[in-house]
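The complex appears here without one of its protein chains, the remainder shown in place.
Going in written order, the chains are labelled A, B and C, and every chain counts its residues from 1.
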């Protein structure tokens, strides 16, 4: 059965096309810096927003029309969703997808039942993967929706909840492994606090570190070689999350000897909620060898919550692709659309418009970024800006051959530093506009 | 000569006093958890706001009446300010002060001249310290006001600026050492970027790490045993500062092997600009052994810049003191008022009101915090909340004796986790109000 | 049947009480500026958060234990909730309550069925009111939760939705009238836009004005003399709401000749989301004769969404009460707790702690405000600050007897203005602390 019968497979038709259901910029075969767009982006569709979103918000009920979904939590409904999802992935030419355990599979009265449900769905997912060639970018476990996790999962003050979470991640990781998942993500929805007065932050952070080490050990045990990814988010649902931003995550990973095992999954809307640009978080992670994957979306900087909108701003995608091309791509990570249609865009066709828009925006960003990199205007400017460190006193500073005493002597002799160069921010902004 | 002739030494008169020029709560001799208030707070007056502030802002000229100051950059004027400052410190019973090199001393045409000026002022400061018993909490170097530092100091793309900064910190550290300074602070005013397109973040962070290592080495060389302190601030003057918040600072220190040498100086207004409560930054630093000192002030959460207001909110000071008492105090750090009177509070007497208010607010906060700690209502609540980790599966988790496989087996057997306890946030807020 | 059997009626026991289930400050009989606390505050409990809240959030399911509620949308369940609610109101000594139509009564398949349901519940509410003496502060209609209202109610681009909303408000107003409601509130949950590109703002605002005029006309027709109240909120659920803040509401009311009929219901958390302090919104409304009632709660200024927390900050309640006492109270409005327990505070007893905390905090605020007003320190300071307008050129300016030409002549003669006085912000903050 076809669920999107009116919607043809989405094809690349080029910038001149007037077809709203075609790619105008994303051409999977087109080569960017030696990689096809397909391999460069490794686009992934998320199961939660796209197949489990209802359009509900804190002020209103669901609005989204999903005619294939009977609204129940049955295994049958879940199995049918797999078909819908893979038809959608195929029509969009998306090579990857990703999920939380609870997105794809009904919860159970007991852990056992939940696990059995997940196994049944996993069988079907595997079948669909094999049939279509679509692959799993990453799996994860939802440890924030169930009331049990109200105080956190690995950081819950209730040790049983830690145990439940451990069992759940074990299973989710095993299923991810079975499905050939290339990464495993930790986003700790409620790993944070509502209130410092009732919280033992040290104990909670120690538990979180213990939890991650147990996960790493289990991966080794079962031979799962996928990359672990930690996803920063500053707040929401909790008042303050321990994975606040890339810096907080990296400090945590470093302090707990996890940096060799875990990279970051950076999301635009989480970056901006934390007071950073997406480009900051990408560059900051990348230079520390920790940029693993991205959740491609965008926020509204005038709103204080995670709107998870589809990324369509070409400036944003250009910035993302500058950072990503700089490290040669994201593999085994990818560009996952952790984005949802607005609740007023309630028709299934809106899901197509939304993903086409995001994929095209990234394609434009990549072409622009590649051209900027090829022309070298910006990189030459930056190289010249730091040239004083390539020789003389600068080189000595970098090589570690001068002390404060030496530097003082140098400057007492010289009296004052050589003049600065203009930062040229306005010229740079014009240059970038020239590429749009 | 007396500069504040109309203002008597500020004395503790108790809560019933109607005297605006008396302490109503700060009683230096009063004992809190075994320490006198004097020793617990180690209050410090900052030279920059209090003696160099003019009341200018980006939209207007200075307003502050400082009759002793001729407005010139002369050494004579600077020397006179020392007398004014120490009279002020004494009248306020402040045991400490702190400064940037350029606060106390005129800059010079050359580095040599600047250093000579600083030496002359340091002579006078030493004399004043010896005369009054007032001590130097910390020194630092201003490497952000001079145009030379427009692109940063240690992170400038101009290697000569790095060299100049090195020479300047060397001197400032030596003067701090000579004056018996108990700490040395790094706040990198322009150590960040305005624009990622013209910035090589990796190179800049490497330079910053190099700089700090050189400082540590120089301290060892000259026998300076004071504590190094790194002060987080997210933005302003730059768009994004490398010392964004405690997490960013600690990640940097960890990544560069500086954690043994450097702790943090946490400022309220910087915490909130970064999206954290002051209490968060204090607890987060403290549990990592890195809470060294505080810049006591407050921001306006509806304003997006660093207003550096005097801290008068008793909730805030209670939270600060809960965190500080929890680690037994701050020494060799202290409570430094990095705070300034509003530009409309232009009379010298406003400086007294402001500091009295801040000192009294901290005294009240400390008494409240000590009482809360003594009664144990909150700490008992927290202990009980985490009690499941003190035995059984929780204890096994903490001791590292269970794997994911063990935890899954435990939970498969149990089916679901034991119930949670209410977080009781509203009750806690009432409890705290009971202590006010 | 008693639903809170373990919880005694909450009594005033005074500040020394150690009883968490007693008022320590709210004493209904105590007189403040000539009014009993009961009459001054006119405390109201809201039905939505307190009896319909589930603890769900965008990331998780409901958590709140409400043993009396079978979770169904049946009329029986709704009727039982009335009993629970009135027991709660009585135990808390709350003289008022308020509701949306959909809080108290199940929706219907048709408008007719919905109206019939509401009538049945209204019968029971009336009975409970008469039995207990508890009164209805205000009613309102929920025109944001049903998917029909996804694009707004009065501002929907769908004229039928306007019609439905009109019918719904008509009914809600009639029920409010029947129950002796003293006010009727408009909070336009989705009266705004998600996106300006698909929005005809002019047409939408015209429709909103038409809607309010129709409401006013209907009130006159049925003899409802209650006060209409418009509640500002800047955003959430929509990206931008037309009732952004007091200024936007008042501009709208003025532009559409509604100012004689409608005042404002000011909510703390909405004020701060709009970038204002609560005190600002209160004073700003009050001096325009438009402060009608308040939704007493508080937000978290580091979070960007409406957390609707219980107000416990004594500074906040003091500021509220200074503004409210300044206009002699709020009647026929009142202090309505539009506040909810955190989802981690899931026990019924937490509802008691929460409301006791809010009521006590307002009581403390009122006592402090009254004392400040009685002592006159602040008001004297302000009067002196503006004294130059009480005579001479200032008086002429206020009386309108001088032109620019006159003022220029005056100043050309004088050369420059007389000196300013210090704004004394720090002293003022100390003064306020003295009253805490």
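By definition in this document, a contact is a pair of C-beta atoms (placed from the backbone, for glycine too) under 8 Å apart; a residue touches a chain by one contact, two chains touch by 3 or more.
Small disclaimer: the values here were computed from a predicted structure and weren't measured.
**Q** With the missing chain put back, one of A:185, A:287, A:314 or A:411 would touch it. Which one?
**A** Candidates A:185, A:287, A:314 or A:411; residue touching the omitted chain: A:314.
**Q** Any idea which of C:31, C:382 or C:436 touches the chain not displayed?
**A** C:382
**Q** Can you tell me which of C:2, C:200 or C:375 touches the chain that was removed from the display?
**A** Residue touching the absent chain, from the options given: C:200.
**Q** Which positions on chain A touch the chain that was left off?
**A** That gives, for chain A, the contact residues 20, 24, 272, 275-277, 301-302, 310, 312-315, 341-342, 344-347, 349-350, 353-354, 356-357, 360-361, 364, 420, 422-427, 429-431, 433-434, 436.
**Q** Give me the chain B residues in contact with the hidden chain, please.
**A** Residues of chain B in touch with the missing chain: 55, 57-63, 144-147, 149-151, 189-190, 194-195, 235-237, 239, 273, 300, 302-305, 342-344, 346.
**Q** Can you name the residues of chain C that touch the chain not displayed here?
**A** Interface with the chain not displayed, on the chain C side: 109-112, 115, 147-148, 150-151, 156-164, 166-167, 169-171, 194-203, 205-207, 210, 214-215, 217-218, 221, 234-235, 240, 244-245, 247-248, 250-251, 254-255, 274-277, 279-280, 283-284, 287-288, 319, 378, 381-382, 385-386, 388-389, 392-394, 397-398, 400, 403-405, 407-408, 410-412, 414-418, 420-421, 423-425, 428, 432.
The criterion applied here is as follows: only the chains that are shown with their structure count from here on.
**Q** What rotation angle, rounded to the nearest 5 degrees, superposes the C-alpha atoms of chain B onto those of its identical copy chain C?
**A** My answer is 180 degrees for the C-alpha fit.
**Q** Examine where the copies chain A and chain B touch and state whether the two sides share over half of their residue numbers (same) or under half (different).
**A** Result for this pair: same.
**Q** How many angstrom lie between the centres of chain A and chain B, each centre taken as the mean Cα position?
**A** Measuring from centre to centre gives 35 Å for this pair.
**Q** Could you say which residues in chain A touch two or more other chains, in rising order?
**A** In chain A, residues 147, 150-151, 194-195, 235 touch at least two other chains, as defined above.
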